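Have a look at the structure below, then the notes.
All protein chains but one are shown in place.
Right after this comes subunit A.
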Amino acid sequence: MTARGLTPSLLLQLLVVAGAAGARWRGQGTTPHLQSIILGRCAEYDALVNPDPRGRNCTAIWEAFKVVLVKDPCSVLPSDYDRFIDLSRHSIPRDKSLFWENNHLLVTSYSENGLRFLPLCSVLYGRIGDFLSWCRQENASGLDYQSCPTSEDCENNAVDSFWKRASMQYARESSGVISVMLNGSEPSGAYPVKGFFADFEIPYLQKDKITRIEIWVMHEIGKPKVESCGEGTVKILEERLKKMGFQYSCINDHLPVKLLKCVDHSTHPDCVLN
């Protein structure tokens, strides 16, 4: 599973915290002021990003989210978020869905806050959980701010179950041209055969609403190309989509995204403009 929602610096912090304090779990502890952050994100979405003409009840959305905070940290199921999803879901414009693996920051930059594309972290329920961590303490009723379980600790942890449920919803509501951004410099393969995209998104894509699937295999500037279109795990993905009856295409280093990667490497020969 990808470390969804963790930036490199957060990853470093979690390693430090988990190592130093002899923490119970491998993952980062509950984000402080979780309620205020979630209420604020919901309010902001409603006021500025995508107001719901019927009016969203952010308090009710928080109350629905909260139910998992009283559960044993290893007993939270994706279905525990059903009510939360029900209250926070909204339609996704056609052709705007962007799926990804091992590319969180690039996807965030490229999607331009939902203007160009609307990845999961730009829809309300994804926005609410983005970069946050949460879990109850193992043997007490309060939140655990020291550490939270990852998939290596236990499967039914609050954060992974959240993203599984959110991913399923996002896939179900996607339509038109579907874009997928993969990292072709990832040593373990561009398409994780066990991952959020493979297990909780592809199976929930609605064939009758989707015209075609476009795969972009991006490579790090100046780093080895581990896999490209038609190779290794990308080939596995292509064959799976074909078998499911989807029309698909694959592009190596899709130009607009490559240009974005080049911003940090503007003098590299691969990036020099004429």
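Criterion: a residue touches a chain if its C-beta (ideal position, glycine included) is under 8 Å from a C-beta of that chain, and two chains touch if they have at least 3 such contacts; residues count from 1.
Operating definition for what follows: contacts and distances are computed from a predicted model.
Visitor: Name the omitted chain as UniProt records it, choosing among "ADP-ribosyl cyclase/cyclic ADP-ribose hydrolase 1", "AP-2 complex subunit alpha", "NEDD8-activating enzyme E1 regulatory subunit" or "Kv channel-interacting protein 4".
Guide: UniProt protein name of the non-displayed chain: "ADP-ribosyl cyclase/cyclic ADP-ribose hydrolase 1".
Visitor: What residues on subunit A make contact with the chain left out of this view?
Guide: Touching the chain left out of view, subunit A contributes residues 10, 13, 31-33, 36-41, 43-44, 46-48, 58, 108-110, 112, 116, 131-132, 255-257, 259-260, 262-264, 266-267, 271, 273-274.
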